[in-house]
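Okay, handing you the structure first.
Shown here: the complex without one of its protein chains, the others still in place.
And then subunit A:
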Amino acid sequence: MYQLYLVLQARALTSQTAESDAIRFLVGTQSLKFDNQIHIIDFDDENNIISKSVLQHQAGEIWHISASPADKAVLTTCYNKTSESRVVTCGAVWRMPPEWESGSHESPDDPHNSHNPQNLELLCHLDNSSHGNASCVLWEPMGDGKHVISLADNHALLWDLTESSTQATISSSATLEGKGQLKFTAGKWSPHHNCTQLATANDTAIRGWDLRTMSQIYCIENAHGQLVRDLDFNPNKQYYLASCGDDCKVKFWDVRNINEPVKTLEEHSHWWAPVLRCRHTHTHLQQRYIKPLVILPKNNDNFSQLVAHVLFR
């Protein structure tokens, strides 16, 4: 287990799926008062060394981060834009400056090397002001980096990125309808079935969507006792899905039989944070139902640093 201390709080973490050589994570920070950053964390598993680079993300505090599967320099974030009386969450596509790798790479032994972190280059906004606050942006898994889905309040929007990702247009959308103010809290784009399926979470329910028709295909009501925080697909088994919730449980589902979870893990103290799958160290997480590869407890402890428990096996 490796612990990594960051000065700012963070809630967003992703693995850089397009990077095939190194094991690399992107972490987005959350701060209302200071400029936010994206931390690029490299793990050298031969030498067991963790190193970190920092990029500036001045648009706002990052609530969700996602790396393009096609271009390792491209990523999306969902961030809060705060004006005096309004807080809006937006989505945007960014490109990392090409120099970060050579210039701002730092190690813990060399703390003064990165006083001037470089800025991300904005490619385009996933402008969805008409659809509400974006909760996350998902890339098409193993795609060419041309399609993303953003979840905004009760809408799922499928975007086409054109002209080197500088233009984004909505190609189709789905809306969750029902009583009260429904809101997507998390989602995952399934890598199976030719990437035609999407799973979303709202409140305690998990829903599956067919992206070709933008219609719901299944719904696991009351998947968790409390809010579903995140979910993910098994990369090896197409019908298997893992979810975690505020009830301190991780559940594994077979979407062909949604009445009962296949397996339930229960811990008594941690709010399970997003179950993440790291493509590089492709261990058999959901397949073998062992502990998730990367567990990122939300900032549930009373100090201001992210404590990332990175479990490499």
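Note that a contact is a pair of C-beta atoms (placed from the backbone, for glycine too) under 8 Å apart; a residue touches a chain by one contact, two chains touch by 3 or more; residues count from 1.
Following the convention adopted for this analysis, contacts and distances are computed from a predicted model.
Peer 1: If you look up the hidden chain in UniProt, what protein name do you find among "Rab-like protein 3", "Metaxin-2", "Vacuolar protein sorting-associated protein 51 homolog" or "ER membrane protein complex subunit 1"?
Peer 2: Answer from the UniProt record of the missing subunit chain: "Vacuolar protein sorting-associated protein 51 homolog".
Peer 1: For a quick check of understanding: of A:85, A:194 or A:215, which residue touches the chain that isn't displayed?
Peer 2: Candidates A:85, A:194 or A:215; residue touching the omitted chain: A:85.
Peer 1: Would you indicate which residue among A:20, A:181, A:194 or A:215 is in contact with the undisplayed chain?
Peer 2: For the chain that is not drawn, the touching residue is A:181.
Peer 1: Sort through A:68, A:150, A:190 or A:204 and give me the one touching the missing partner chain.
Peer 2: Checking the options A:68, A:150, A:190 or A:204, the one contacting the hidden chain is A:204.
Peer 1: If you put the missing chain back, which residues of subunit A would it touch?
Peer 2: That gives, for subunit A, the contact residues 5-7, 9, 32-35, 37, 52, 54, 80, 82, 85-87, 106, 108, 111-112, 114-115, 117, 181, 204, 221-227, 246-249, 259-260, 266-269, 271, 298-305.
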